[in-house]
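Sharing a structure here in structure tokens format.
Apart from one protein chain that is not included, each protein chain of the complex appears where it belongs.
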Amino acid sequence: MTVDVVAYDTVHPGDTSDLETKLSRIDPAQIRRLALLVKTEGNSDLNDFSREYALQSARLALQRYGGIKLLDRSSFLFSTGCEGAMTPFGYLFVDTIEPAGTPLSPGSALAIGCATSRSLRPEEIGTRSHADLTAEAVRAAMEDARVGREDVALAIIKTPVASLMPTASRSVRNRRITSGFSKAVGALGAGIALGEVEPSRVVEDAFDSDHSLHARRAMVFSGAEIDRVEVLLLGNRPGAPGGLTIETGFLVDLLDAGGIRRTLAGAGCTLADGVVANPERVAAMLLKVGASANGAVRGNRTTIKSSHIDMDKHVRAAVSGIVGSILGTTKSFISANTVHQAPPGGGICACIVRKG
Amino acid sequence: MTVDVVAYDTVHPGDTSDLETKLSRIDPAQIRRLALLVKTEGNSDLNDFSREYALQSARLALQRYGGIKLLDRSSFLFSTGCEGAMTPFGYLFVDTIEPAGTPLSPGSALAIGCATSRSLRPEEIGTRSHADLTAEAVRAAMEDARVGREDVALAIIKTPVASLMPTASRSVRNRRITSGFSKAVGALGAGIALGEVEPSRVVEDAFDSDHSLHARRAMVFSGAEIDRVEVLLLGNRPGAPGGLTIETGFLVDLLDAGGIRRTLAGAGCTLADGVVANPERVAAMLLKVGASANGAVRGNRTTIKSSHIDMDKHVRAAVSGIVGSILGTTKSFISANTVHQAPPGGGICACIVRKG
Amino acid sequence: MTVDVVAYDTVHPGDTSDLETKLSRIDPAQIRRLALLVKTEGNSDLNDFSREYALQSARLALQRYGGIKLLDRSSFLFSTGCEGAMTPFGYLFVDTIEPAGTPLSPGSALAIGCATSRSLRPEEIGTRSHADLTAEAVRAAMEDARVGREDVALAIIKTPVASLMPTASRSVRNRRITSGFSKAVGALGAGIALGEVEPSRVVEDAFDSDHSLHARRAMVFSGAEIDRVEVLLLGNRPGAPGGLTIETGFLVDLLDAGGIRRTLAGAGCTLADGVVANPERVAAMLLKVGASANGAVRGNRTTIKSSHIDMDKHVRAAVSGIVGSILGTTKSFISANTVHQAPPGGGICACIVRKG
Partner (left out) sequence: MTVDVVAYDTVHPGDTSDLETKLSRIDPAQIRRLALLVKTEGNSDLNDFSREYALQSARLALQRYGGIKLLDRSSFLFSTGCEGAMTPFGYLFVDTIEPAGTPLSPGSALAIGCATSRSLRPEEIGTRSHADLTAEAVRAAMEDARVGREDVALAIIKTPVASLMPTASRSVRNRRITSGFSKAVGALGAGIALGEVEPSRVVEDAFDSDHSLHARRAMVFSGAEIDRVEVLLLGNRPGAPGGLTIETGFLVDLLDAGGIRRTLAGAGCTLADGVVANPERVAAMLLKVGASANGAVRGNRTTIKSSHIDMDKHVRAAVSGIVGSILGTTKSFISANTVHQAPPGGGICACIVRKG
């Protein structure tokens, strides 16, 4: 259970050549868990299929590399939207089995765990049951990673939405189960599992409404293509082998570069004049930042919620500049919409760093 | 000739209420020059009329305030595009006449000058003559500001484009006079006047083509509504009264936060952990940043030149995050496209700071 | 009270030159009512200000032409969105006073009437009271036009929406008062006044929800800039002078060219091979067509409700092709969203024709 993380390039969403190069160095039989955390470059709108295309292409590549059985040990989180100073790319996480008898390491190191819930019935989506199934899947992923609740750094969650396909019959009830609403439910479920949200407050009236409730170590995504909750959990496991460690931090608002810098410093990076002095130690950087209720930032109005461009694109592009100028690279995994994942307008970041 | 700069808010492009409040404190008879440098919030596309609407509204407001004669002493630079962490707002520059006999100040202070060229004939647009008329107007603006070439901090230029109106007859020749091409010509003209571009190299084949040529202290905008070149020049005049000073700096690329920080430091601001410690001293911040030839940043591909969103929007949004996180505000004047105003992919910034 | 209608061109939303030419032929003192029904060409999104710009420009032009008092006798309906085969243009309606003692005409002719409600309080918007005030204004406009309920051809209604300005405080209650919801309420109010909707069924739960309810002779628009309901009513008044007549018709769905043709034939036009043979008799053509609940047309899915382009743009562009190919012109007033103005997916059209 040694986890490594490597970034791979894509020339377009269907391109898996660099992924295959990176995989070719690893014996598929040694892989306990494989996860792809990928940013694709479509328009992020209802008629964007870059994510589905990338996912189909990646599955074909993994199947060629490790056979169809490897797919069962693999987890996929593809997120669309690479605005601003952002490179479309992927992180390949590989958790390999070490030889029997390998002694425990002295400190702790990055561990990953995967789990999925059972399939949700359409009428369950958006209910408390949806939140509970998310919580259960997070707990299962903790077990898979063999990390305790206090050692979890980040639960990355994908949660189903009611289909928008014109052929689907949809009750009035389900009409409200948009992508944002599904993320809200998933985040509260994760918050229950991580001990960050009081379970009794997770009632349907609070979903996407009582924004005082939020998890602190969850990034939640939604997908119309799935009918179950999928979890990729990252933490630091005491005694784990491997040279990586993960640190989680927070942004109070869209311009909070200080929150990013403190997280990097906490993970062991050196900062000088606001910039990371040893960027080669950063193996991965993940951010998710939201917009405030009216789109204002530090009291001033913006066009984040009042333009032809979706608010998430404004946020991702602005964050890409901030984190890019700190790390000196356009390769970070940046996402938006932090409903119940941070206080309104706030954000979360996690960096994986090579130990000194 | 004391220059003051104040930011004013707009609730929408046609809103002039805060501008009128700010103006109400000044006697229009004392105004030698007035300039509005404004960011409006339209979609920046061919069917965006927010700039025209804002300009019409501002002219009506100025006329109500100071009569139609004030318009002749006024200069307008309205630029569309407020993506990311950016507030639509305006800077009001007012250059007032001090009482006769006011002694010279010991140091130097911000001075502004305005000038316009004669009208260009349609067939002149995009030619060397267009560049020469720009150079002439920059020199006239220097004279108006009473600053020498070495004391110029920034020439803000608006330059005409050939109309895209379907009713206009356009020769094949003029078809290439797009907004970007017009900016290119204007920038080279400014570079001649400022001694930054060798006049003999300003030939038509070099326009928007030989990107080794560039001015260093020019920000160039284009407008289909004008038929002449308009210049608003900013500099530090020795002996000028007033408490403001301006500093110009450069960004080597889209992520060069260091370039912004050095400019702020050069103007007298204090930086701590990459952030301005005394932001109340910053009266105005102007930036213009470009994209590299293929859109890549630090060797990695981006979607800046390969998405449904125009490249300038990607750039402005990313820069808004960087400068916003340094200054702690969304109120900066951020623009894109630095053709012949910086090396490809680079940028220019200018900050106006209250003297310590 | 002789009504004339003339189309005028615009080179851009702020252009009033052709409007002024058309007005110059009329003595402003003879004008009882003036109305502008205009399509502008912005992006129709939250950051589109072409309508506000056009309105401000038209008001300035009318003021120059007929003084500020003429504005009180004038009505403005500016609608954004000119996709497909559509020309941005305006219809100028002028209702002039005939000399005393003019005898009644033998038949009936086009008449117009204008009315506005009192200002709505923010908390009234979207309530039954909003619908009742609309009904009242429609009745007042009928009186102004001196037409009975059975002679009304079309009530064109503008209705307020709750502001989206970030600075506005908005209760959760008002958050749902979107443009579409405001149109829904206005349409039901018009339906009450026109005897097409049973008043007892106009309850808040039915708004934008019980789509079996709909007016038959209303086109409803919304505007964030107004706080009252404005009505421009068109009908045929027995005995009225003037050479124009208006006919109303219906489209069962987006492809129902037959509905348009029947309306034209009903108004006295001749059709041959599906095309109007005497298009010079058509003085004005107005259409409003909607999308079905899931966007499907005749049982087949479309991208109308599942693309990056707003559904109204898909609809307007498709309708522009249909009506344009029937009339042989791109100058028709085409609008979308028929919530409570037609059965779901259906439409309404009205043509004003010169009498034979």
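Which chain is which? They are A, B and C, in the order written, and residues in each are numbered from 1.
Just so it is clear, contacts are C-beta pairs under 8 Å (C-beta built on N, C-alpha and C of every residue); 3 or more make two chains touch, one makes a residue touch a chain.
What you see is a predicted model; the values in this text were computed from it and never measured.
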Options A:D4, A:E20, A:D45 or A:D227, residue touching the unrepresented chain: A:D45
Omitted-chain contact residue, chosen from C:V3, C:I31, C:A85 or C:V138: C:A85
Chain not shown: contacting residue from B:T2, B:S57, B:T245 or B:T303: B:T303
Identified contact with the non-displayed chain, of C:H130, C:K183 or C:K331: C:K331
For chain B, residues in touch with the removed chain: 43, 45-48, 164, 166-167, 294-296, 301-303, 305-308
Residues of chain C (touch criterion as defined above) contacting the omitted chain: 9, 11, 41, 43, 82-89, 254-258, 261, 271, 273-275, 297-298, 300-304, 306-309, 313-315, 317-322, 324-326, 328-331
Residues belonging to chain A that touch the chain removed from view: 11-14, 41-43, 45, 47-50, 52-53, 56-57, 165, 167, 308
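By definition in this document, only the chains that are shown with their structure count from here on.
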Innermost chain, where centres are averages of C-alpha coordinates: B
Separation of chain A from chain C, taking each centre as the mean of its C-alpha atoms, in whole Å: 48
Inter-chain centre distance, chain A versus chain B - centres from mean C-alpha coordinates, in Å: 40
Residue numbers of chain A (touch at least two other chains): 43, 301-303, 306-308
